[in-house]
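The other protein chains are all here in position, but one chain of the complex has been omitted.
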Amino acid sequence: MRETRLLRLLAGLTLAACLSPATAGDGRTPRPAIDKARAGTQCVAEPAVMRREHPQMLKHQRDDTVHGGIRGAKASLKACIDCHASPTSGSVAQTDKDFCASCHAYAAVRIDCFECHSTKPQRVAVKP
Amino acid sequence: MNDPAETRNFWLLVAFGGLVTLIGLGAAHYMEVHGHIVTGMTNQVVWGLPHVFAIFMIVAASGVLNVASIGSVFGQKAYKPRAPLSGLLCLALLAGGLMVLMLDLGRPERVIVAATYYNFKSVFAWNVFLYSGMGAIVAVYLWTMFERRLNAYSKPAGIAALVWRFVLTTGTGSIFGFLVARQAYQSALLAPLFIVLSFGWGLAVFLLTQSTMYAWNGRRLPEDVQRRMARLLGVFIAASLYLVAVYHLTNLYFARQGAFESFILLGRGGGTLYALLFWGGYVLVGSVLPMLLLFHPKAGRQGDMLRAAALVIAGAFAWLFVFIIGGQAFPLEIFPGHEVSSSFGDGAVEAYVPSWPEFLLGVGGVGAAFVLTTVGVRALDFMPQDDLPAAASAQESA
Partner (left out) sequence: MSAPVPPTDEERRASGEPVAATTRRRWLGAAAAAGASGLALAPGVRLIESARAAAPQGAAGAGANPKVRWGLLIDTTKCASGCTDCVDACNAENGLDPRPTPTSAQWMRKVEIKEIKTGRKSSVPMLCQHCAEPPCVDVCPTGASFKRVDGIVLVDRHICIGCRYCMMACPYKARSFVHETLTEQKPDVPRGKGCVESCTLCVHRIDQGQTTTACQDACTRAGHGAIVFGDLNDPQSEIAQRVRQAASVQLRADLKIDPGVRYQGL
């Protein structure tokens, strides 16, 4: 008797948790507003593919770069930043409107890439 | 067991230990958020006070299991009822020591990385398996002792625990022994030294815990058991002192180690603190005084044994401070036969000053071990049962 009540409560909570993202669109969290990439550049892949695969791409590439010395590949993080740095902040993760930070703030997935990596592209950094 | 005064005391102890542990966790968080700049550690002394606490607890964890080994493996009946408590203390100390070690990492959130990426040439990588395996083996060992149907397996489990902890403590000593470039460490002697140190430190912790439990339950440790364990502690202290002496004597014989040894033993060149801690802390307070308390014909009461155990632990901390921090404070010899100076502290002795976050983290680990022991002792029956029939005790004293 008591267990059925408990089970029902558990089932209800789990269901509610599953259904809630569908209603969050107009809620508190602003949808990501991503600036277009720098003009004259080419997409690495379709946005849907990038959204799904970019963690794996970056993880594979970091081993290639650090251990293999391969730089300038398609999935190079520096290349991402070069193209996608916001024209206003000059960065990909400085404000919540910037490329990486906006989606990651929306999805509440914390990344620690930028504890070490610069969020600004090379050319901005060497600007006098 | 459910006496209201006892229950209240239990919760008070857990609350106190829990508070100490929480403060330690808070200190670790502070270190993680701000970086190690808030500690006294630098690029010269990279392992500080937390490592002193952690290594004491890990070495003592291995040694405290000795009591169980003497019972289960070597068949000494007086030690058999003490085996479960020694197993619990092993788990508690191991947990506390590992907690401090992992929280002192530069990136403690990457402990998962340590568990998934391995370089098997590194003793540290082996230690990840050795320490977690120790926990598992001791858990199984405790199970064979508590579950009556499995009692027959407690001897093989005890043997497995014995072998495992020898390998584990060899690994702990080898963390330092494998460092070829450091004058304080590059020695194969460190592995057996750590094993013998573990015997003394573990038994000291066990004696203090055991007597506290007996006092708490209004019981007395039988005279003959007390005398035997006191003598054993004295033997372990003497053996440790012997190996430490051999280590230093050998170092003194080598001309190239002369400067380092006079730094540690005589305090020359800025090593005053380490010399004081070594002679006053480890030799006098941690070895000579306890041996007097344990072996002197006028001594021999239980109070003497407990005082000796406490002094051994104090001496252990002193020795570890000299070993770990003194060994790093002395500069590396990159240019033998030269005087050196640089912007990076070459040729200079580092003045390491422990900071509050480091101390609180170390104490927090002790708190965690304390909480685990208290809860374990309350939940299960770890109290040694000394109801030995008179015939048996007459047999073994023969």
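The chains carry the letters A and B, assigned in the order they are written, with residues numbered from 1 in each.
Note that contacts are C-beta pairs under 8 Å (C-beta built on N, C-alpha and C of every residue); 3 or more make two chains touch, one makes a residue touch a chain.
Keep in mind the model is a prediction, meaning the values are calculated, not measured.
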Mind pulling the chain A residues that touch the left-out chain? 1-4, 7-8, 10-12, 14-15, 17-18, 44-45, 52-53, 55-57, 60-62, 64, 66-75, 78, 81, 115-118, 120-122, 125
Sites on chain B contacted by the missing partner chain, in the whole complex: 32, 34-37, 41-44, 46-47, 105-108, 110-111, 113-114, 117-119, 121-125, 127-128, 175, 178-182, 328, 332, 334-335, 337-346, 350
